[in-house]
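A single protein chain has been removed from this complex, and every other one stays in its place.
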Amino acid sequence: MQVAQLILSGVAQGCIYGLVALGFVLIYKATETVSFAQGEFMMLGAFCGLALIVGLGFPFWLALLGSTAAVALLGIALERIVIRPVLGQPVFAIFMLTLGLGYVLRGLITMVPYWGIETHALPVPYKGQVWNLAGLHMSAEQGVVIAVTAGLCALLYVMFRYSRIGIAMQAASQNQLAAYYMGIPVKSLNGLVWGLAAAVAAVAGMLLAPMTFIHANMGYIGLKAFPAAIVGGFTSLPGAIVGGVTIGVVESLSGFYLPVGFKDIAAYIVVLIMLMIRPNGLFGEKLRKKV
Amino acid sequence: MRFIFKTSYDQDIVLAKHGGHVFWYSVLGLFLLAAPWIFGEYWLAQLTFVLIYSIVGLGLMLLAGYTGLPSIGHGAFLGVGAYTQAVLSNAGWPFPLSMAAAALITALVGAIVGLPALRVRGLYLAVATLAFGFIVQEAFARWESVTGGNAGISVMAPHIMGWKLASPVAFYFLCLVLTVASTLLIVNLLRTPTGRAFVAIRDSEISAQSMGINLAHFKTLAFSISAALTGLAGALYAHKLQFISPEQFDIVMSIDLLLMAIIGGLGSVHGAFLGAIFLISMPQMIALAKDYLPQALAQANGLQAVIYGLVVIAFIMFEPLGIYGRWVKVRTYLQTVPLYRKGTFTRQKTFQKSDRLK
Partner (left out) sequence: MRTHLFNNCLSSMRWSLIALLAVGASMAQAQVQGITDTEIVIGAVLDLSGPLAIAGGPQRDGMIFATEEINNAGGIHGRKIRLILEDSGYDTKKGILITQKLLSQDKVFALVNTFGSAIVQATQPVAIEHGIPFLFPSAASNITYLPFHPLKFGLFATSNDHMRVVVDYAYGKLGKRRFGILYQDDETGQSALRAAEDQLKAHGLTLVERTSYKRGDTNFSAQVSRLKAANADIVVVGHSIREGASVAIETKAHGWPVDMMVPWGTVNAVITLGGPAVEGLYGATQFAVQPQTTAFKAFNERFKARFGHGGIQDYGTYGYTAMMLFAEGAKNAGRNLTPQSLSQGLEKIKNFKTTIEGPLITYGPGNHASPADAYIMQVRAGRWVQIAGPIAYENMAK
């Protein structure tokens, strides 16, 4: 009973990790770069939504769409301006570049006078509701997170499987040179992938906001999403969600049953164990090269 | 233009290749020796920090720059060295012994952290080091009997047989001696077969293995040496700050160290020093520049973060070889003018190389 409750809250938290990790995996699959800026996109999405709701009076669902679109556009623009010129460089350098990008985005938000450094609550229509399912308590925020994550996964699956753009993205990520030969506009697709990843992060941000409030340091959750992506396998989209949920559940259980301090490093211990036994993660592919 | 005529076998062995090297490094040496009398207390303190961070930079450069093993958890090594020194020094150990112990213990921790390196590469290794960084930091906070937990430890000045290096000048010279020693260590290490093995591992592990280089041995060695240097710097850091707590060695510190290595120039010894100078002087320059900016911009809290990020982005986009890389280009220009060819340093446009199979 207690365990079930803990697992439930772990799943909800894990879905957030999973969504951010999804962004990581999307970008990695397409361009083999690791983007450290996903956490900041999440934070921007939350702030954007806040601005739309509080500043322009949008209803919540419209603000969600609006902020997702806005952050997606930002992602595409950033990819064009900052990432595309550096694509030939070693992974490490691009990793640091996205780190710098994260710094800039975080700094820009805190530069907004008064508003940027404060903590805000996001007014959501389902705030404060608690549902009772067979004895388990689930807050509406948690329920919405799980539902939206599942929906988003289904949407992405359909897109990658059946739409032309999705198949083109898969092609570009598997063999870039061949994709060029086939006439696929690889560069524009890369931009789209970044936009998609940023959009997913923005959705995660707005879902997370009612649970953790909106503030400039929200993006640090992105650090936990790295282990989530690795656990799931960095080349697998469903793996990202599974990895995230795994980490969330482990955290929740260790917070209850283990002594102080284990909750915070649970994610990292899990990833180390995973790297030891299955370096490619739960769903990752093992690549072999014939010499 | 300079042509080096080799007239004796010694010329292959000496570190300073020609008169220019000798001259300029001597000037630098004299300047550093005279620094306490040229600078006031505040700038001497900053210079001491530059030296401490340079030692860390050397360690990180060896690992990430020369062996190609990324490490996002280097702050943890700094912390291990700092805590070891704090505990031993407060227990009364003379500082040469405690610093040696700090370096050794950190080297051991480094070897342990390097274990995943034997199995995974690239991004996965980076995340493994990240995980270790968090775990070690948590260990600092939990192991209260030794580290005092979250309350932190106050550190006294380094002492030996009752003689204390309490004055900033004395401490500065200690740091200077250790920095010079570390630099000589690294520069010479890179000229040995071990150093060449490291570089081989960076360039292509499969080729290195086929040349008979024992990957496990050299990777562990790289981690250990790098950690040892960082631990030594950590010991100095503890004395400089006089107070250490677990939160000082978090991910932010690790990222700062990485930024230092990248901006300085990954893959060069000079890069460590240039990066350290950049890291220390950046906040100062921003503070100075604040006076010239419009009020609204200057008061803003996030200004430093924005400028930091922009500088990193600018360097990686336009000068991936870092400050040292830019200096090499400038120096080549100056050395070969008017015969300088415009395309000397043009970067080849590359398609993405898949990192998944190297």
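Every chain is named by a letter (A and B) in the order it is written, and numbering of its residues begins at 1.
Rule of thumb we're sticking to: a contact is a pair of C-beta atoms (placed from the backbone, for glycine too) under 8 Å apart; a residue touches a chain by one contact, two chains touch by 3 or more.
Just so you know, these numbers come straight off a predicted model, no measurement behind them.
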Note = Per the whole complex, from A:F58, A:Y180 or A:F213 the residue touching the absent chain is A:F213
Key: Chain not shown: contacting residue from A:T31, A:Q89 or A:T110   = A:T110
Task = Specify the residue from the set B:P116, B:G152 or B:G271 that touches the hidden chain.
result = B:G152
Ask   = List the subunit A residues touching the unshown chain?
value = 2, 5-6, 9, 13, 110, 114, 117-121, 127-128, 130, 132, 137, 139, 141-142, 211-213, 215-217, 220-221, 251-256, 260-261, 263-264
Request  = Provide the residue numbers of subunit B that touch the chain removed from this figure.
outcome  = 40-42, 45, 141, 149-152, 154, 241-243, 245, 247-248, 252-253, 283, 301-302
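We adopt the following convention: only the chains that are shown with their structure count from here on.
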Task = Averaged over CA atoms, how far is the centre of subunit A from the centre of subunit B? Could you give it in whole Å?
result = 32
Note = Within the complex, subunit B is touched by subunit A residues 28, 31-32, 34, 82, 85-97, 99-111, 113, 116-117, 176-177, 216, 223, 226-227, 230, 234, 260-261, 264-265, 267-269, 271-272, 275-276, 279, 287, 289
Query = Taking the complex as given, what residues does subunit B use to touch subunit A?
reply = 64, 70, 116, 119-120, 122-124, 126-128, 130-132, 134-135, 138, 141-142, 251, 255, 258-259, 262, 266, 296-297, 300-313, 316-317, 320, 347-357
